[in-house]
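My questions will all concern the structure given below.
With one protein chain withheld, the remaining protein chains of the complex are depicted in position.
What follows is chain A.
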């Protein structure tokens, strides 16, 4: 049954939130996803299709998990062994969450940090994925119109998660490639001052550590600088640590949880951690998001709010069992890091051989590729043109730096953990061929008129102020209405 909707009438019938672009999906970056959807790579059926390298998913260790699941039938209420718990699990709707779930998660979080810190299961609050966690914290910590400082480049989903329904704003803290995107005190102060001058009240700073899209970890000094800054300004510090277990090389991961043990002057009521099992374990479908706050009032409030996004008890039960198995978790963490390291090396070494560099990184499911020298000019327009080329000619869906609000054009995030080994070889071959062909050519896709006509880029983006004003730039990491497209991350 097709319903004819009179659009104008409909517009007035829905809320402002429903009719604005806060969802972020009306972005030009969808070309990448569309290209993948309409022509997805398949080794046998479509070997010339587009390879998906825009999705930060971790598919490297499912064999380990599958084996565990097969050996632990009690963890699933669908098996004969586990079915006797079905009823109790199915009726449990307490927003505190199953004790074994909270204990398992707290233990795992500690293990991922080398048991250098412990987490209290009673501070574990559930949310609808990290997506839900971020929105929930924004609702708890800030009023509409208030702002969070967020270092660039940052995960595009934050534009929606922090701002859409909450009415809060993002003020970017610009990090430059000349300092390897290091987060500096000056950059923090500059951003804070800009906000103050614009009469915007800053309520917090959100850091992602390890970083998406950079794949780097914050060093101890930077973390201390950050804590000193937020403590001085009496603003909240949210540390998104969802990639904590993807650290595969030295230097190791230092969590904010460790820093606050050292910096005892710091007001713990300001410290909150976002966690999830989507990246470290590769379970984005299970929607396991965690808010861990050192502030009792925030914990209580977030717990009440978690009613809007609780984790299915069926899943809580499985995860609780899985994460209480120390032998499994220790093996998993080590093996996963190892496999990620190997993948990372294959790509970065392979690209270095053809003169393509990337930011030196030791974490994450991606690397930050440097294609600045392939740009016709150092502009977003040129970056987009190059990106279109990569999608349509090289047949790789990678993510352009501008979608992450990167201040400098020419950087691209390339995901490497969401494919098998054979696809890795093919992807690498394609990039190398493209680069070798580009050498000696007039840089830039002057010939590629057909792609350029599709570009509808808003270029009002380069100045700091515009970051605040332009909600339209989103990465292709957002779902579109194609039934094939998966929710991005």
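Here is the rule we go by: contacts are C-beta pairs under 8 Å (C-beta built on N, C-alpha and C of every residue); 3 or more make two chains touch, one makes a residue touch a chain; residues count from 1.
As a working rule, contacts and distances are computed from a predicted model.
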item	value
Chain excluded from display, named as in UniProt, from "Carboxypeptidase O", "Probable ribosome biogenesis protein RLP24", "DNA-directed RNA polymerase III subunit RPC6" or "1-aminocyclopropane-1-carboxylate synthase like"	"1-aminocyclopropane-1-carboxylate synthase like"
Among A:35, A:125 or A:140, the residue in touch with the chain that has been omitted	A:140
Of A:44, A:80, A:178 or A:327, the one touching the omitted chain in the full complex	A:80
Identified contact with the non-displayed chain, of A:283, A:328, A:347 or A:387	A:283
Where the missing chain touches chain A, by residue	1, 3, 5, 10, 13-18, 23, 25, 57, 59, 62, 65-66, 69, 76-80, 83, 86-87, 89-93, 128-129, 131-132, 135, 139-143, 146, 160-161, 164-165, 203, 234-236, 264-265, 267, 269-270, 278, 282-287, 295, 297-298, 301, 304-305, 307-315, 318, 479, 481, 483, 485-487, 489
